[in-house]
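Excluded from the complex is one protein chain; the other protein chains are retained at their positions.
For reference, chains read A, B and C in written order, and residue numbers begin at 1 within each chain.
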Amino acid sequence: MSEHIVSPRVYVTVFVGLMALTAATVFAATIDLGRWNTPVALIIAVTKAVLVVLFFMHVKYSSRLVALAVGGGVLWLLTLIAGVAADYLTRGWVGTPGT
Amino acid sequence: MSSVADTAHAPEADRHHPDLVHHFESLPAQKEAATLGMWVFLVTEVMFFGGLFLAYTMYRNLYFHAFVQSSRHLNLTLGAVNTAVLICSSLTMAMGVHSSALGRRRATVAWLLLTVALGSVFLGIKAVEYKDKFDHHLVPGERFQAEELHLEGDEARQAQIFYALYFAMTGLHATHMVIGVPIILILAWMAHRGRFSPEYHTPVEMTGLYWHFVDIIWIFLFPLLYLIGRHH
Amino acid sequence: MGTELPLFPVQASTMAGRVDALYLFLIAISVFFGLLIATLVVSFAIRFRRRSRDERPRPIHGSTVLEVTWTLIPLGIVMVVFLWGADVFFAMARVPPASMDIYVVGKRWMWKTQHMTGQREINELHVPLGVPVKLTLTSEDVIHSFFVPAFRMKKDVVPGRYVTTWFQATRPGTYHLFCAEYCGTKHSGMIGTVTVMEPGAFQAWLAGGATGTSLAAAGEKLFQDLACITCHRADSEGRGPRLEGVFGHPVSLASGERVMADEAYIRESIVNPAAKVVAGFQPVMPTYQGLVSEESLMQLVAYIQSLGGPATAGPGTALASPAPATASPAATPRPRGQGR
Partner (left out) sequence: MTTQIGPGESGPPRPPVPPALTEPPPPRVNYLNVAYGVKSWLLTTDHKRIALLYLAGVTLMFFLGGSFAVLIRLELVTPAGDLVQSETYNKLFTMHGIIMVFFFLIPSIPAVLGNFLIPLMIGARDLAFPRLNLASWYIYMIGAAFTIYTLVSGGVDTGWTFYTPYSTTYSNTHVIAAGLGIFITGFSSILTGLNFIVTIHRMRAPGLTWFRLPLFVWAHYATSLIFVLGTPVIAITLLTVVLERALHLGIYDPRLGGDPVLFQHLFWFYSHPAVYIMILPAMGVISEVVACFSRKRIFGYEVVAMSSLAIAVIGFFVWGHHMFISGQSTYAGLVFSLLSFLVAIPSAIKVFNWTATLYKGSVSYDTPMLYAIGFVGLFTIGGLTGIFLAALGLDVHVTDTYFVVAHFHYIMVGGAIMGYLGGIHFWWPKITGRLYPEMWARVAAVIVFAGFNLTFFPQFILGYLGMPRRYHAYPEEFQVLNVMSSAGASILGLGYLLPMIYLLWSMRYGPRASANPWPAKGLEWQTASPPITENFERQPVVTEEAYAYASEEEARVVERG
């Protein structure tokens, strides 16, 4: 794994992007998008996180194994949320309380 | 797909580098292992915070109105400023790692100290916010009063769940920063003493990964806690 | 020293037979595969025992055919077991219409049961033979679990919400009632008996029991005392929705959803009125959390249920309470046809 030196210019551009996205998410929260407020906030947050992971944390330049670990961690958190959501979303479907 | 460290042709000089521990063949192999180890640790941190994010997700959908009213009472400007402060500290940390990789000793110390400063500013703002919650009796427990949130009855109690999650998630995040700041301070001191070199600056890089992770957690905490229903 | 040694629990409910059938099928499967593996291991161990110290058996890498067969066969068997188990489970979850209602409250270390006609029992439950009985359970403190082994029925009782289960007794007698979820010091003391009686004997017990006011009547009194009547008026001029004919029918909410007005909805609307506001009304109703105990909540729900009126053909449990609005102590729950 060669030692990949990322030029400061990349860091600064990513930094500006992150600040812009922060401003965007605050602005987006102040306008009523109905059901879309939460998804928009999440998409912006995920974009910022991906920027930090790829450039600040050098995952873009490190081995495939590290990328696999990152993906695995996120996937497992989603598994936990999906499994529990499966319970909460389908409560009461059988028609009597508590089933 | 066996990616066994190539040992045959590690340069001789590299084999006796003072920082090379006995059970690794070469410095790059040692660094690669350290990087993978750090990332596996960060995966455990994702699952560690994940438990709270799960609880937050479920209760937000169950008690949305109480969450909106409670979130509205959080100070949006302080939250936004804190986010900006933390993103700046991520930049300074990245620059710190960058200059330690190039062996620029004084630049590394400067960037690291800047990161420590920004981290402290973040914790300061957090302390202000917490004090404000204590003053308004918005801390979960017997003395919790939800009049200011215009909630009563069950929804007043559900607001306690929001603030329980608020304190748990931001508290856990702040604890991670309280651990991170002294570590970066020690790194700055070691960099000052010339401990790192272009061949060996793994501790700086690993701490950088940790710090960026803590920043990512806040990148999710800020919209989830502060930005629900800021419109109407 | 107990001398009798029962090895199989008595079957005293419609579900018991179906659960035992699945149990015996699985025992057969397990005995077959257990013996298969045991005989293979023992026979190979003996036939291929090491004869001499430097014996070198030929390496066998494996065979894909064999691997696929002993993946698909077990997969097929477990899928059958899965479907069978799910079928029994859903039968347990779907309460037959026109079941007899009984309310159960678990409280640290006792079971309090209430019949619609007012009978209250502690760690006891008298039920008629051959009538599907719907239990609506809740807990006042920790998680308990209402477990009657003879009925193969168990349901965790969670504080803060209603849970429902049902059974239909098929054999008169007295059966164990256990608490199956650890709940503290006297967890093993929170036991009792469920007595299944012939319909005639049950009526005598109902009439003879110290009935006092029926659940619905007690609920009606509470309805007055708590001044619910001021908003929920019969002539629908009040600030709250009219409650006659509500129970058991879908209700459209201010948020545009439609929910079934079952016990859980009524209970939630009493303790958390703002959660599901009926369309066309303002969320002005104060909460009664803490003012109303679980038992009185059940009485109010029973009263509103008694205002339910004729059951619509709506999905789920369009529960028509057999008892007419004004409670008559000797209301006889008409045993309808067997559950599905």
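Here, contacts are C-beta pairs under 8 Å (C-beta built on N, C-alpha and C of every residue); 3 or more make two chains touch, one makes a residue touch a chain.
Only a predicted model underlies this, so the values are computations on that prediction, with no experimental measurement involved.
**Q** If you put the missing chain back into the full complex, which of the shown chains would it touch?
**A** Even though it is not drawn, that chain still touches A, B, C.
**Q** Touching the hidden chain in the complete assembly: which of B:126, B:157 or B:173 does that?
**A** Touching the chain that is not displayed is residue B:157.
**Q** Since one chain isn't shown, list which residues of chain C touch it in the complete complex.
**A** 1-9, 18-19, 22-23, 26, 29-30, 33-34, 37-38, 40-41, 44-45, 47-51, 53-63, 66-67, 70-71, 74-75, 78-79, 81-82, 84-93, 108, 141-143, 145, 147, 149-150, 152-156, 158-161, 163, 176, 178-189, 272
**Q** Mind listing the chain A residues that contact the chain we can't see here?
**A** 65, 72-73, 76, 79-80, 83-84, 86-94, 98-99
**Q** Contacts of chain B with the missing chain: which residues?
**A** Against the left-out chain, chain B lists 1-5, 7-8, 21-24, 29, 32-33, 36-37, 40-41, 43-45, 47-52, 54-55, 58-59, 62-63, 140-142, 154, 157-158, 160-161, 164-165, 167-168.
Here, only the chains that are shown with their structure count from here on.
**Q** Starting from the defined contact criterion, work out which chains touch chain A and chain C both, please.
**A** Per touch definition, common to chain A and chain C: B.
**Q** Could you find the two chains linked by the most C-beta contact pairs?
**A** A-B
**Q** Give, as an integer number of Å, the spacing between the C-alpha centres of chain C and chain A.
**A** Roughly 41 Å separates the two chain centres.
**Q** Two or more other chains in contact with one residue: find those residues in chain A.
**A** In chain A, nothing touches at least two other chains.
**Q** Among the residues of chain C, which are close enough to touch at least two other chains?
**A** none
**Q** Of all residues in chain C, which touch chain A in the complex?
**A** Residue list for chain C touching chain A: 90, 93-95, 134, 136-137, 155, 158, 161-164, 260, 262-264, 315-317.
**Q** Touching residues of chain B toward chain A in the complex: what are they?
**A** Within the complex, chain B touches chain A at residues 3, 28, 31-32, 35-36, 39-40, 42-43, 46-47, 50-51, 53-54, 57-58, 61-62, 76, 80, 83-84, 87-88, 90-91, 93-95, 98, 101-102, 198, 208-209, 212-213, 215-216, 219-220, 222-224, 227-232.
**Q** Flag every residue of chain B that touches chain C in the complex, lowest number first.
**A** Listed in rising order, the residues of chain B that touch chain C are 65, 152-155, 157.
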